[in-house]
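Accompanying notes for the structure given below.
Here the complex is missing one protein chain, while the rest keep their positions.
Letters A and B name the chains as they come in the text, with residue numbers starting at 1 for each one.
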Amino acid sequence: MTSAIKVSNLHVTIEGSHVLQGVSLDVPNGGVTALLGRNGVGKTTTLKALLGLVPSTGDVAIMGRDVRGWPTHRIVNLGVGYVPEDRDVFAGLTVEENLRLAERSAAPRYDDVFSLFPELRERARQRAGTLSGGQQQMVSIARAMLNGWPLLLIDEPSKGLAPRLVSELAEVLERVAQLATVLLVEQNLAVVKRLAQRVVVLDHGEVVHEGDPSELDDPLVARRFLGVAGAS
Amino acid sequence: MSVFLTLAFSGVALGSIYFLAASGLSLIYGLMDILNFAHGLFMTIGAYVAWDVATHLPASWGAPVLFIIAMVASVLGGSLAAGLTEVFIIRPLYGRPISQILVTIGLDLAVVGLLLGGFGSNSLSIPVPLWLIEASHLGHVSLPNSDFVALIAGLVVLVVLEWFLRRSRYGIIIRAGVENRDMVSALGINVGRAFTLVFVIGGAMAGLAGLLYAVVFSGDLIAPTQGDSLLIFAFIVVVIGGLGSIRGSAVAALIVGLVQDYTNYYLGSHSGMAEIGNLSVVLLLAIVLEWRPRGLFQGTL
Partner (left out) sequence: MSVSRRGVVVAVAAFLIFLLVPFIGVHVPWILPSTVNIINSTGTLEVLALCFIFAGVALGYDVIFGFTGLLSLGPVMYFATGVYVFDITLTHWNWPLVPALLCTFGISLVLAIVFGAIALRVSGIAFTMVTLAFAQAFYYLIEDNPHGLTGGDTGLALVSSRLPGFMSGAVSNTRNLYWIAFGFLVVSYAIVWMVTESATGHVFVAIRENERRLEVLGIRPFGFKLGAYVLSSLVASGGGVAYILLIGTAVPSAVASTTVTLSILIMVVLGGAGTRWGAVTGAMIYVYLEQYLLKVSAEPSFANLPSFLRVPLSQPQFLLGAIFVLFVLFVPGGIAGMVGRFRVRREGRNRG
């Protein structure tokens, strides 16, 4: 069976700095793969490069298709949902309009979305810019899963959320992951350990470690790759 | 008092035309980061296409019919010119906003040069119905009929544009794109189509503005450089209103039209300066920027 994502020797240069220096990465079909690393090592850039949002060189295959040089919308229409860092909901649009914009299939799965986030139904007419951070995150995730796509790229969903919301979020993501393959960028190791079956660690623009999330329990591994004390 | 009201009316008419010109510029800037210097050209092309159509159709059709056809022609001419510009000149330069600005400057110079070569710098006269040259009287106040046409055109376009941006799917795409273009394409939408569309819409409004300006303020005369001189004021309206904001453009267009009209009349006759209206508009721009560097309404489409 082919991988959901297969990347080899991916390079990205932004404004003169060489952000990704030959990233190679394999995301198998099914389950959650977590992409870890300190701040600024290029995790977000990796996701953007996969989607063609930043210019890159190297080989990228998504669901078996060579997508080098493709425009973003074409890559996305292969069936890739994207939940960006900082959510990026359209603040001037209502919740309903945000979702309507994301419709790419004849039968958008509003039932799935609203069973996961009943609150969004009530707030359909509210401008997304006036929602709380947690609610905006719901909109962002809802947009990505509305079409029932097989692959989701999710970038730091827990960033800036209150601790209580983080555990709710993890629960939601657990349910989302049953429907799709997920490549997750996440700093919160508790969330990673709860969700991920595999972890990939980036440092200085390269993949430095791949393995099982349980290895993160070793404080040495955690400190060496992530610059954090082991989560426990 | 009656002079005051007449001036208010023609200021609003002028503002309507500025709105037609500026709202397209603002949309194009908001979505694509392009300062479109060819917008003046679209106005000029609209006016010339209208002239060409109106003078080549049989006069026996009657002036009112010809004028309505001319208005439609100006809209079609402006939008066609804009659409072609986007597809053939702007599109190859995606991701290079400065080059996109430069290329619109070159295009404007080249085509205006061509018009100057073809038609000369002399003005051409657009045939209009007699009614348009007359004025209506409301009590003591005399209101030129052509001002009504400008006002109605401005209002209709504002309503249609608002409806389109609020209700239609492409309107939502455009509003979202103004906020965050990358995220729109990350939802699987081909933003390039929206780019062409805003150029076509902007060009349609610009073409109409070019024709109406000639009819309302220029004695039915059109000239190759007319669009470029209008363009400067459209730019000022866009900056005052806030780049990318349609409602901002509408409000700023009214303010600029009124300020220009009143200062021209009241200060122009005292100071003997023919250009006082234009100068005060620039002064207004400086004041607004000192007070609100991002314009009156930036961030709200």
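We take it that a residue touches a chain if its C-beta (ideal position, glycine included) is under 8 Å from a C-beta of that chain, and two chains touch if they have at least 3 such contacts.
What you see is a predicted model, and the numbers here were worked out from it, not measured in a lab.
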Among B:I17, B:I45 or B:V103, which one touches the chain that has been omitted from the display?
B:V103
Touch criterion as defined above, residue of B:L7, B:I69 or B:L93 at the omitted chain:
B:L93
Even though one chain is not shown, subunit A touches it at residues 15-16
It is residues of subunit B that touch the chain not shown, namely 29, 33, 35, 89, 92-93, 98-99, 101-103, 105-114, 116-118, 228, 232, 235-236, 238-239, 243, 273-276, 278-279, 282-283, 285-286, 289-290, 293-295
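As a working rule, only the chains that are shown with their structure count from here on.
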Approximate Å spacing (C-alpha centroids) for the pair subunit A, subunit B
43
Along subunit A, where are the residues that touch subunit B in the complex?
51, 53, 71-73, 76-77, 82, 84, 88, 90-93, 97-98, 100-102, 104, 143
Which of the residues in subunit B come into contact with subunit A in the complex?
169, 172-173, 175-176, 179-180, 182-192, 299-301
